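Below is one structure, written out as structure tokens; the observations come after it.
A single protein chain has been omitted from the complex, and every remaining protein chain is retained in its original position.
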Amino acid sequence: MTTTASLATSGTREIQFREAVNECLRQEMALDDSVIIMGEEIAGGAGREDQGVVDAWGGPFRTTVGLIQEFGRDRVLDTPLSEAAFIGAAIGASSTGLRAVAELMFIDFIGVCMDQLVNNAAKMRYMFGGQVKVPFTMMTRIGAGFGAAAQHSESYYSIFSHFPGLKGVVPSDAYTAKGLLAAAIRDDDPVVFFEHKGLYGEKGPVPEESYVLPIGKARTVRAGTDITLVGISKMTWVCTAAAEELAKSGIDAEVIDLLSVSPIDYDHVIDSVKRTHRLVVVDEDTPICSLAGDICSRVAEEAFDYLDAPPSRVTAPHTPVPYSRVLENNYVPNEARVISTVEKLFNR
Amino acid sequence: MTTTASLATSGTREIQFREAVNECLRQEMALDDSVIIMGEEIAGGAGREDQGVVDAWGGPFRTTVGLIQEFGRDRVLDTPLSEAAFIGAAIGASSTGLRAVAELMFIDFIGVCMDQLVNNAAKMRYMFGGQVKVPFTMMTRIGAGFGAAAQHSESYYSIFSHFPGLKGVVPSDAYTAKGLLAAAIRDDDPVVFFEHKGLYGEKGPVPEESYVLPIGKARTVRAGTDITLVGISKMTWVCTAAAEELAKSGIDAEVIDLLSVSPIDYDHVIDSVKRTHRLVVVDEDTPICSLAGDICSRVAEEAFDYLDAPPSRVTAPHTPVPYSRVLENNYVPNEARVISTVEKLFNR
Amino acid sequence: MEMDRDTLLKLYKTMITIRNFEERGIPETGQRRMSASVHSSAGQEAVATGVCSQLTDEDYMGSTHRGHGHCIAKGVEPRVMMAELFGRATGSNKGKGGSMHIADMSKGMLGTNGVVGASIPLAVGAALTSKVKKLGRVAVAFFGDGGANQGILHESMNLASIWKLPVVFVCENNGYAMSTPAEYALSTAQVSDRAAGYDMPGLHIDGMDVFAVCDAAGEAVARARAGDGPSLLEFETYRYYGHTVFDDPLTYRSKEEEDHWRARDPIQHFRNTVLPLGDITAEELDQMDQEAVDMMEEAVKFADESPLPEEIELYDDVYVSYPAAELKRGTNMGI
Partner (left out) sequence: MEMDRDTLLKLYKTMITIRNFEERGIPETGQRRMSASVHSSAGQEAVATGVCSQLTDEDYMGSTHRGHGHCIAKGVEPRVMMAELFGRATGSNKGKGGSMHIADMSKGMLGTNGVVGASIPLAVGAALTSKVKKLGRVAVAFFGDGGANQGILHESMNLASIWKLPVVFVCENNGYAMSTPAEYALSTAQVSDRAAGYDMPGLHIDGMDVFAVCDAAGEAVARARAGDGPSLLEFETYRYYGHTVFDDPLTYRSKEEEDHWRARDPIQHFRNTVLPLGDITAEELDQMDQEAVDMMEEAVKFADESPLPEEIELYDDVYVSYPAAELKRGTNMGI
């Protein structure tokens, strides 16, 4: 079991995913005056003139803590509950010289502002014949498992893979969070940055200086020879845990951390499958027209002759997210499901 | 070359797709008092009190012509340009005893009202523990090829396959339009009805009496033995035209008309592929996380051992829809692309 | 404001039921580690109570993430709500929805809703049902000062106005959307100012005074029922706790401000107003207080003793009809 060079070198200090996001925002804002950030609660009450610049919450998950103190009201803007307008405004600002970062509190709410992303951010450059860049970043949250029910637990990244003109990244740890967020902010195209609620508290080694990871590149987090497991965001660690278990029964799984949902690094996956001849994609989103299905279809198309078993997926079921823990526990893919799926592919 | 029994029996009068939609609406509204319809322009100016009940346009594509004269203002409602509110209201009405049909003029605008579909229509029944039915129908339009550019030409049905709780149908001719719209309106779940702009003028045999086609069932429009072509909406006819051409070079293609995007009739496709051993899905939508990819992935997973070639797709490219005809002509899948794709699968 | 004894006692009972539900149910839910997304309406009881007191069981109501009070005032049983919060099969929603989705269609309760503003058009649609079917019912749409800035409110008010639908738009202005002050996020001093742009009455009312709430709501409901169209009512109120009970509101508001509002407690205000009239005694009310405590004790017990949903219910009620196998096709679910 080895990890690739793209993992942070050991010896660096360890910080939480949430801190990595925060550190990145601080550094990017310090480096580039044109970076601004806006969203509900990102300063949290600090917008009120009469209280001075006081950072009440620093965002619902504390990822923006301290920013308003450091960069002031002009560049750190609490917004009203008006996602369509402020995300649209961030897109407008990004097409006129700023690099605006806007936060959509949960991806579940995308339906109130999707038009701005899909018809403006994603299409302006193309429709305008290349006249404009839209270096806009949308930060948002995904992930079930918190008893937050059907409207606060979704992982709708597949639609951002689907729409041309958008990019998307799904960091899986503190290191990739910092590097991919920096990449998103510096990128001249609109990028959606997906934070998994279940990763905020996870610690990992993160360089203090700022750095950028490439958008559109997957990484191999565990080398293996017998099957390729592809994880998206937190599911990467479900894959590695499953791989450890599988190793005990002699199945050596390679685990790929997808990291980007657009562009998708199909080549990385296909190269792996050409060696392992088997594929399971693990995706927390629902199954139909999903990222998992998409990757399976590409592999089936481009590595057809290398496959020894059907390209398979482990996903949520085609249902909304239920509230009661006893139901939700079965909703999110877990190691047991990955293992049984892999075993089926070896016992056909 | 045979066609299945699910095609309308010959001998019936022929009417246009647009007329079939209109006839269905009339019949369903006459049959059931609880059916109402609302949308922008559906009566067209008839909303104004001072002009009496005058039907100016009968909808932007004349599918609702005459309805307000027949059923009156209470059941045929012109709406303001407020999709989120009126589609939300139609959902609210449908959950309290009406069967509301609402029209979204073009699917491209889904981003202004998607939250109501995804978080209310699709999830209420589940979140509420089965307390409510939402017999809501959304009629909308898809399809490129009219010089209408990036914001009026999309075919975003894949996201309606993706979201649990929604159903969707994609009629391909006048007969299926009438039968599937009736099914959508009578269905107790929310259903999206996709009309392809390029089909409105097409004539076909349609029974005068009202009838219902099953949601979730594909149909075989051309039997064949060598390869399965799956078409969605207008693409079905691109497939049949390609099949005729292919027949000349000795390739006997089976053509399946998908008809539903949720539930997807995977079994129908898989049964066919188990006989033909090859698959090409033709989809006017963009390729990533698409319906085409989804069907390929399912076939790869479930008919793996039957496949003699990679399950493949012909789709639009991963770009917005360009304006200039010379560009748009290449955007939409055509027979030549289907044929060359099929040929590649036989020459690997 | 003329009210008979029974009406008064009913108002009181509703308010203390809500208060006790919030004070007991939320911490209990927290202890059971069910969810962090549970929002207390303690402090806002007069609005839910006053508004719903003007409605019948047949009337409709759409609610928010902070909707326990609305539910109780509309007649949903606290014990099934408690069971819902605890994720039990006996919950109002069979444990599938939780605090943010409690619904009781038999009471016209169209659901609390986790997306701010999203329930507003549902209420408008219910009003449309009433109009088309000539049912004579009214629909109430609750939303907060934060929700007042969602575009869907504007669209819904316009729609309800041009169609003269029987809707009452009710803004519970509790001064904050999470930690963001209404005075920062709202461009207008009063949300009710916006009514003029939609040709409907707009009133700004003390939401800590249940009698004032009843009066204003009574008029708006009567107007709606008479076919004269919608109204917009804004009630000034306050939530005693944080956005959820897990955040510390003192990071964005002052102790003085909290004290100021607590001194205007709607339940206390009721007592202060009614007891001097002599018709109702403190003992009676104290007795009712105890009953509310007992009711919650029983509700917690009921919920705790209720079964959890069967695992397989994960797949139930996604649709009225759908091929069952398609819900888990190829996802390699364990169940």
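We just call them A, B and C in the order they show up, numbering each chain from 1.
The definition used in the following text is that a residue touches a chain if its C-beta (ideal position, glycine included) is under 8 Å from a C-beta of that chain, and two chains touch if they have at least 3 such contacts.
Everything numeric in this text was worked out from a predicted model, so none of it was measured.
Participant: Check each of A:G59, A:P80 or A:P333 against the chain that is not shown and name the one that touches it.
Facilitator: A:P80
Participant: Any idea which of C:G69, C:G125 or C:G151 touches the chain not displayed?
Facilitator: In the full complex, the listed residue that touches the missing chain is C:G151.
Participant: Considering the whole complex rather than only what is displayed, give the residues of chain B touching the chain that is not shown.
Facilitator: Residues of chain B in contact with the hidden chain: 40-41, 44-45, 47-49, 51, 54, 56-57, 60, 78-82, 84-85, 108-109, 112, 146-152, 287, 312-320, 322-327, 330-331, 336-337, 340-341, 344.
Participant: Please output the residues of chain C touching the missing chain, sorted low to high.
Facilitator: Considering the whole complex, chain C reaches the absent chain at 149-155, 157-158, 161-162, 184-189, 193-194, 196-200.
Participant: Since one chain has been left out of the picture, which residues of chain A touch it in the full complex?
Facilitator: Counting only chain A, the missing chain is touched by 34, 36, 74-75, 77, 79-80, 82, 84-98, 100, 115-116, 119-120, 124-133, 164-165, 167, 187-189, 216, 263-264, 266, 298, 301-302.
Definition applied: only the chains that are shown with their structure count from here on.
Participant: Based on the averaged CA atom positions, which chain is farthest from chain B?
Facilitator: Comparing chain centres, C lies farthest from chain B.
Participant: Report the inter-centroid distance (CA atoms only) between chain A and chain B in whole Å.
Facilitator: That pair's centroid distance is 32 Å.
Participant: Compute the distance, rounded to whole Å, between the mean C-alpha positions of chain B and chain C.
Facilitator: The computed centroid separation for chain B versus chain C comes out at 39 Å.
Participant: So the centre of each chain is just the mean of its C-alpha atoms; given that, what is the distance between chain A and chain C in Å?
Facilitator: Averaging C-alpha atoms per chain gives centres 35 Å apart.
Participant: Could you list which residues of chain A touch at least two other chains?
Facilitator: As it turns out, chain A has residues touching two or more other chains at 84, 108-109, 112, 149-151, 312-313, 317-320, 322-323.
Participant: Spell out, as numbers or ranges, the residues of chain C touching 2 or more other chains.
Facilitator: Touching at least two other chains: 91, 93, 95-97, 101, 113-115, 118, 151-152, 318, 326-327, 329-330.
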